[in-house]
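Written below as structure tokens is the structure these notes are about.
One chain of protein is taken out of this complex; the other chains stay put.
Order of writing sets the labels: A, B, C, D and E. Residues in every chain begin at 1.
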Amino acid sequence: MRYGLLVEGAPYSSQASHSALRFAAALIAKGHRLESVFFYHDGVYNAARLVAPPQDEPHLYDAWCSLNAEHGTRLQVCIAAALRRGLLDAREADRHGKAGHSVESPFELTGLGQLIDLGRAVDRLVTFAP
Amino acid sequence: MRYGLLVEGAPYSSQASHSALRFAAALIAKGHRLESVFFYHDGVYNAARLVAPPQDEPHLYDAWCSLNAEHGTRLQVCIAAALRRGLLDAREADRHGKAGHSVESPFELTGLGQLIDLGRAVDRLVTFAP
Amino acid sequence: MRSHLPVTGDLLVILRQVPHGSSWLREGLDAALVAAAFGQSVTLLFQSDGVLALARGQQSGPLGQKGTAATLDMLEMYDIESLHFDLEALERFGLTQQDLLLPAAGVDASSIPQLIAGHRLVLTF
Amino acid sequence: MRSHLPVTGDLLVILRQVPHGSSWLREGLDAALVAAAFGQSVTLLFQSDGVLALARGQQSGPLGQKGTAATLDMLEMYDIESLHFDLEALERFGLTQQDLLLPAAGVDASSIPQLIAGHRLVLTF
Amino acid sequence: MILHILNRPPSSSLAYRDALVAMGSEDRLLLIEDGVLGAMTAQVRHFQAIDGRLFALREDLNARGLLGQCDASVQVVDVDGFVTLTEEADKTVSWF
Partner (left out) sequence: MILHILNRPPSSSLAYRDALVAMGSEDRLLLIEDGVLGAMTAQVRHFQAIDGRLFALREDLNARGLLGQCDASVQVVDVDGFVTLTEEADKTVSWF
């Protein structure tokens, strides 16, 4: 089956990201395909490129990147939710006249329409909330 | 009286920052002094320098900066909570080998000990949680 | 106004949070509006504390926060006309249909499973 | 073990959240440890769902998340020995003192206001 | 006197129980943010144990259109009144 995940919790603050990553690994191991993870609400904070978690905690950012690298899962971040939380890629930073950026590939800023498309394209969309 | 505030909610996600800013203005107008706002838990996201909120919403980041500029209120961010959420100043970014930074003055990354000091120094410490 | 079930469609958005206290309500309404703009048939259910999103007399917050009442006016523009609210929750707050700022259909608890079953995708906020 | 009140001190940290589900518990314990390291006298109260922080048998999460059980072992090292838990909450979960991994004093609901009154600063997590 | 501050409504969160249990006989409770739902006539029974010591923040009632639904037993204060309550209290405790 084709799956999509909707992640709405900030990393480390809530267990949502941990649960979603665990579920992602399990569904892929069972032979399903994970098309995309869409980050919304505080879930957009998962895309913050500068995270420096303690050594003895899971590195959630790297885990998302691995999911993308190994399985081609897209990491889509709601742009409206991201901008008001300080998450800008180089293009948006430029457009808003800010020096520096806080989001980069493989995370991509996209419109909410991509969440609707995802919901239409996949067989199952599972939400992990804070 | 001398006041301190503890802010634990992310901006825009919860009302905590709005309530704290409103309370700050009122206590200062009544002749009290606001020594410091300490940001902990998801409150540390208030320090994200790249925020680009919609035009028709209050600009919370700028409001914090005004509080500092006009009243000398310190804006202290728990460094441990900040690092695991991707909030690094130039010095921490350098120390962790990251290019770019997401926190800058007047926000300052400090240890939790500063919260304890604040609690000891002020007459009232009021918490705004998500 | 009572709801005539079954109501079916592409997307059901369930709104359960209070206006102003968090961004959930706004983000839920944004999802509904975008889905409608993409040509999906969208139904809204205001459940639990979410019924207060429909209360008359909402205003901006003291810092000028918009809240969500203005966004509700946009629902009609986007052809989202299937609005439902949790009758039991309205009663829990001592409100009546006259206190609501939009025409919406009351549903009792036993009808909510049908609403959910009738939509391909359900998002809760 | 019952608590002998009044208990007084500089800082009371009230812990009300479940291990693993959020960072509240960890951040509350960190605040307590730092305060103790700064020479403050610190009391902990595990209230409501927070009593589960004291449950025996906690483990790492499936991604290797530490949780907070290991941090509890550090309390003694930092001379935080005034540990209290909400008796009613323990009962709510069907647990007894034998299920707890640390010696702590049970307090009934009527004693919680005294604990709060006895400390200069109270932080809730 | 200690000022307790609650920002969750009793209609969806049981945080109000933790706050009530923690209150001494002179303590006061201020409802703010979504907590003001507890001040509505249809909800205020959750706080009957502290009748006369219950406050609600006017700005938060207003923003939600609920000022007219606020029970007569609740003392409504604006943000200046919130500051005054903290002046009069020995300390504050927040519940969420």
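The criterion applied here is as follows: contacts are C-beta pairs under 8 Å (C-beta built on N, C-alpha and C of every residue); 3 or more make two chains touch, one makes a residue touch a chain.
Treat the numbers as computed from the prediction; the structure is a model and nothing was measured.
Along subunit E, the points of touch with the absent chain fall at residues 11-15.
On the side of subunit C, the interface with the absent chain consists of residues 14, 16, 47-48, 109, 112-114, 116-117, 120-122, 124, using the contact rule stated above. Counting the whole complex, the residues of subunit A in touch with the unshown chain are 1, 3, 15-16, 19, 22-23, 25-27, 29-30, 32, 124-130.
Methods note: only the chains that are shown with their structure count from here on.
With centres taken as mean C-alpha coordinates, the chain found closest to the middle of all protein C-alpha atoms is B.
With centres computed as the average of Cα coordinates, no chain lies farther from subunit A than E.
Across all inter-chain contacts, the pair with the most C-beta pairs is A-B. Relative to subunit D, the chain whose mean Cα position lies farthest away is C.
Subunit C and subunit D have centres, each the mean of its CA atoms, that are 40 Å apart.
Subunit B and subunit E have Cα centroids lying 25 Å from one another.
The residues of subunit D that reach two or more other chains are 23, 120-121, 124, listed in rising order.
Residue positions 12-13, 15, 22, 41, 57, 80, 125, 127, 129-130 of subunit B are each in touch with at least two other chains.
Touching pairs of chains, sorted by label, consist of A-B, A-C, A-D, B-C, B-D, B-E, C-E, D-E.
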